[in-house]
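All protein chains but one are shown in place.
This part shows subunit A:
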Amino acid sequence: MSALRTAYGRGARTPRGTAHPAAAAVRRRAGVRAALMALPLLFFAAFFAYPVAAIVTRGLHEGGNWHLGRIADVAGDAGIRHVLWFTCWQAAASTALTLLVALPGAYVFARLDFPGRRLLRAVVTVPFVLPTVVAGSAFLALLGRDGFTDSLFGVRLDTGVWAILIAHVFFNYAVVVRTVGGLWAQLDPAQEEAARMLGASRLAAWRRVTLPALGPSVAAAALMVFLFTFTSFGVIQVLGGPMYSTLEVEIYRQTAEVFDLPTAAVLTLLQFAAVAVILALHGWAVRRSQSALRLVDPALTAHRPRGAAERTLLGGVLAVVALLILLPLGVLVARSFDTPSGYGLAFYRALGSTDGGTFSVAPWQTVGNSLRFAAIATVIALAVGGLAAAALVRRSSGRLVRGFDALLMLPLGTSAVTVGFGFLIALDKPPLDLRDSWLLVPLAQALVGTPFVVRVMLPVLRAVDERLREAAAVLGASPWRVWREVELPLVSRAVAIAAGFAFAVSLGEFGATVFIARPDDPTLPVAVARLLGRAGALNYGQAMALSTVLMLVCAASLLVLESLRTTGSGEL
């Protein structure tokens, strides 16, 4: 698109006399893009494409022959088709429900100014890192027999589709609040106000001005929620029961239990096909809706709730957060203090000893492991995802670049057991001999974190008004100053949100982590799972206590990350 504009933008400083400065700029830009894409491509080739291809090939290519007939057999099986159908529609329904419930929350957290806002925004992200078995159990306590809904309304939702959908909203609420809210907080309210001044109704102004501006970030959030629920495992098992199965559950069963790798390989291919369709839909939707926006300092857009409507909205959102998120979390915290000899700290004290036998280190030491892995995974995800987003920021993209965008999202839609087993058989020889290296864990976690970084940063990067940069340049600002004073303040919020996501994802990642055999340095979720797998009050209580620690670690990390960002811009 803007070869001319770029030439103009740099006009003041470009030496004249080259024959075709515009054409040269285009070529140079292509070069820059290729350079930006190199590292992400290498990362995905080595730690995603290669391991996944290795495990799929192992399944379909046995004893020197290709067993491609299996594809038709498995894909044609009525049971498998039913699983595929259920996987897709529950993900679509979960995504729709999450958007419905969380979009008002995104507005409230982005635009309204109320006491405890930052703390609450960190707290709603906590479910995101909780092991699903633990959170599922809390949901059973609320939705099951004698639970909250049963004693109040006589409704039991403990097994079945509704329990699955509600739990998916619980887990993914923060994805919408943070992704959409991040952009919403920076949208210039003057645009909507101008529309209203020109006579548009409040609704019309919102629909015509704000909604289109939010489009890309809503699409990004929807995509991530869809992929997360598409690969749902624990929620389906705990709240759906054995009657419900997703592709993720089937792949786990075929790989880890039945050991039917050919079937698992076909199921993985099916998963890829479904994810490819969704990515294509998403790409199509985004290409129709992107526009440059006026971004401003979030501190300028937040205001105290005005009028009855806004106060009602705030009240409604807080009520939803209290019922849907705080209540289940509260159940877990309460259980962590509920010892056989009354309420007390016995389970927390037990976390400091190795007597239980579950670990060769005291369980609380897993906090250090988790923080270390998550920090490294976050740095990797920010580097890989940031470079990728920078490469993707120009929209005049060819198929190749769009394919690159899609590739980055694939790990979210891929089974954790496929990645875990793939690592095992692919990364075991030079030059990539990472067998038993602790590095495998943060690498697997970064694979899941990177898509979040890309999806959070891309809408904001694209929204940065080109003219702002150009104006600054024309006024004589050096490129470094343009970056520091124009772009960085606008993008820094997105970087912080992206880092928060990557960190939270790494902290909570369980699936791939558990399959990567490593020396005895379990992460928090793995430790919780080990404790839950053993009978006895002490083990269960410690699992609850450790889950509470995980919640605190997550909330505290997010608050610290957010305060890092606000030191410069003074946002509340």
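Definition applied: a contact is a pair of C-beta atoms (placed from the backbone, for glycine too) under 8 Å apart; a residue touches a chain by one contact, two chains touch by 3 or more; residues count from 1.
Methods note: contacts and distances are computed from a predicted model.
Asker: One chain isn't displayed here; going by UniProt, is it "Thiamine transport system substrate-binding protein", "GMC family oxidoreductase", "Cytochrome c" or "Transcriptional regulator"?
Answerer: "Thiamine transport system substrate-binding protein"
Asker: Give the residue, chosen from A:36, A:91, A:205 or A:524, that touches the chain omitted from the document.
Answerer: For the chain that is not drawn, the touching residue is A:36.
Asker: In the complete assembly, which of A:100, A:155, A:425 or A:556 touches the absent chain?
Answerer: Among A:100, A:155, A:425 or A:556, only A:425 touches the chain that is not shown.
Asker: One chain is left out of this view; which of A:380, A:456, A:494 or A:551 touches it in the full complex?
Answerer: A:380
Asker: If the hidden chain were put back, which of A:114, A:206, A:272 or A:438 would touch it?
Answerer: Going through A:114, A:206, A:272 or A:438 one by one, A:438 is the residue touching the chain not shown.
Asker: State which residues belonging to subunit A touch the missing partner chain.
Answerer: These residues touch the chain not displayed: 6, 9-10, 25, 28-29, 32, 35-36, 39, 58, 133, 137, 140-141, 144-147, 237-238, 241-243, 249, 253, 255-259, 335, 338, 340-341, 350, 354, 356-360, 376, 379-380, 382-384, 386-387, 390, 393, 417, 420-421, 424-425, 428-429, 435-439, 442, 466, 469-470, 473, 479-480, 482-483, 487, 514-520, 526, 529-530, 532-541.
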